[in-house]
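Apart from one protein chain that is not included, each protein chain of the complex appears where it belongs.
As written, the chains take the letters A and B, and residue 1 is the first residue of each chain.
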Amino acid sequence: MGDLWDAIVEAMRLIVSLDPEVMEIAWRSLWIAAISSGVSFLLISLPLGCLIHFNEFPGKGLVIGLIQTLFSMPAVAVGLIVFVLFSRSGPLGVLDLLFTPAVMIIGQIILVTPVTLGLVISALRGIDKAVPETAVALGASPWQAALVTVREAKFAIVTAYVMGFARAISEVGVSIMVGGNIRGYTRTLTTAISLETSKGAIEFSLALGFILIFIALLVNVVLFQLQHRRVYALWRS
Amino acid sequence: MEEILSTVFEVKKTLKVRRSCKWLVLLIGLILVDLLAGCASNEDNAVPALPKKGRLRVATTTSLYDTGLWGYLEPMFEKRYGVELDVLYAGTGIALEYGRRGDVDVITVHDRAREEQFIAEGLGTERVPFAYNYFVIVGPEKDPAGIRGLTPEEAFRKIEETRAAPFISRGDESGTHVREKQIWAGAGYNYENIRKSGDWYVEAGTGMGATLAMAAEKGAYTLSDVGTFLAYQSKTGLVPLVSKGAGLLNVYTAIVCSKTKSREAAENLVTFLTSEEIQSLIGRYGAADYGAPLFTPCAGQPEPTS
Partner (left out) sequence: MALIETEGLGQEFNRLPILKGINLRIERGEVFVLIGPTGAGKTTLLRLLDLIDRPAHGRIIFDGTDVSHSRRERLAARRRMAYVQQKPIVLSMSVFDNVACGLRFRHEDRRTLRRKVGETLELVGMIDYQDRDARTLSGGEMQRVAIARALVTDPEVLLLDEPTANLDPLSVAKIEGVIGEIIEGKLITIVMATHDMVQGQRMATRIGVLIGGELLQSGPADEVFRSPKDDRVAAFVGTKSPH
């Protein structure tokens, strides 16, 4: 118990004193996770989720089942696969992306997309199909009708993004395998925790852990505001 | 193509026109800001924007890292040669694998047998020893198995026979771990039997620092390089019990990997490590903090054998 308390105190001290190295890795954790989850959500899951949900095709149930199975993909496994792909002796080695933030983002996108995709589809499922039908009846094209449905489901849809972000910022397996945990370049909070732990610096590791949770809290407060502004507006009328 | 354009146009218009889509715009804005910031922060502060080629990767054994030596040398190298140095904390086994795959440009490791095989396979140009120290067998002050002053092999035998205290092994194919196995073999044991022989033998699977911490926690013995041991001594309270013996010599070498794409920078690093100035710095590293230097420089001399 003393250890935990010491760690919390240490975490506060690191934050308040704006320790430069800690700030640097915290910022890196944040922007890498934001980009991975953002790209995964906006460019892949939202459009693909709409396509899957609004169209019937053979094997649709299987596809959705597969997506949900991939929720449980271990980050380390994804990290290994991406490592082997992007290693200089691997098929994509010529891109020379290993041990850079870019490949960490790619790996995280692979890790996080099943989650955001599955939750987007789940969110859309929760909306009565009368919604897109009404839109269509009013002259909406298929994509316009999809957008209307997305708006009706916005609470659950934003949650899909939040889950993606959470998975991205908290993972170690991908970051450490393909990023290499290089100080000043690819080190993030989670990889730093891993390193410090393996060096035996438990207190510092815990402190970093608390900072990570603190960041996640900040992000969620912001998104919470966005979600609930609408609920408040409804209540107001 | 037309359909894609019209869809994008529709999406844009739909988004712009809906006042209540503020939240979506904000979210996108947040992400875009991060993206831009990411591009900005990709450039390290000290060195101005470099083309991709300006990064050199070295995979290092953990003991060179845990002692802080790399943290000490890295900025000096970067400043002198204008190359970003990426130090990967790896452990000998992984470092060799990275070198094999061509994912790093230089490796600094400490396992002669595997290094020679690495060269023999054409994966490295030559072994360049640049520093050495010794392994030590460390343990609790009260030395329950009574190994103080023995040879390494005798000490191991006593630890196994008495089992008065546990033994923590790195268990991770690191240079230290390989050396530990060699000592067991020298003492006449079959390593596989040791692994199965009981709870007294603990395979930690962690770096040197964490292994030392575990040994301190359990009042156990372990094999460590003297550098990391001294760096952590105040925290662990362990003491060196066996520090003499041919089997304890620990030579660090740097090897340029054959598959490197930055040969010039890689060779610069080796030149740097073996240069007179740096050699003398290595020879003094840690003296102030730990009472004795952690390494002895040896570049250019015949490789030490004891």
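Following the convention adopted for this analysis, a contact is a pair of C-beta atoms (placed from the backbone, for glycine too) under 8 Å apart; a residue touches a chain by one contact, two chains touch by 3 or more.
Quick caveat: nothing in here was measured; it's all calculated off a predicted structure.
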Touch criterion as defined above, residue of A:131, A:166 or A:202 at the omitted chain: A:131
Of A:52, A:140, A:168 or A:182, the residue in touch with the unshown chain: A:140
Touch list for chain A against the chain that is not drawn: 128, 130-131, 133-141, 144, 148, 151-152, 230, 233-234, 237
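Going forward, only the chains that are shown with their structure count from here on.
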Mean-CA-position distance for chain B and chain A (Å): 30
In the complex with chain B, residue positions of chain A that touch it: 27-28, 30-32, 34-35, 38-39, 42, 87-90, 93, 96, 98-99, 101, 141, 143-144, 147, 151, 154, 158, 161, 180-186, 195, 197-202, 222-223, 226-227, 229-230
Complex interface listing, chain B residues touching chain A: 7, 10-11, 14, 18, 20-21, 23-24, 26-28, 30-31, 34-35, 37-38, 41-42, 44, 52, 57, 62, 66, 71, 74, 84, 86-89, 100-103, 206-214, 232, 235, 259, 261
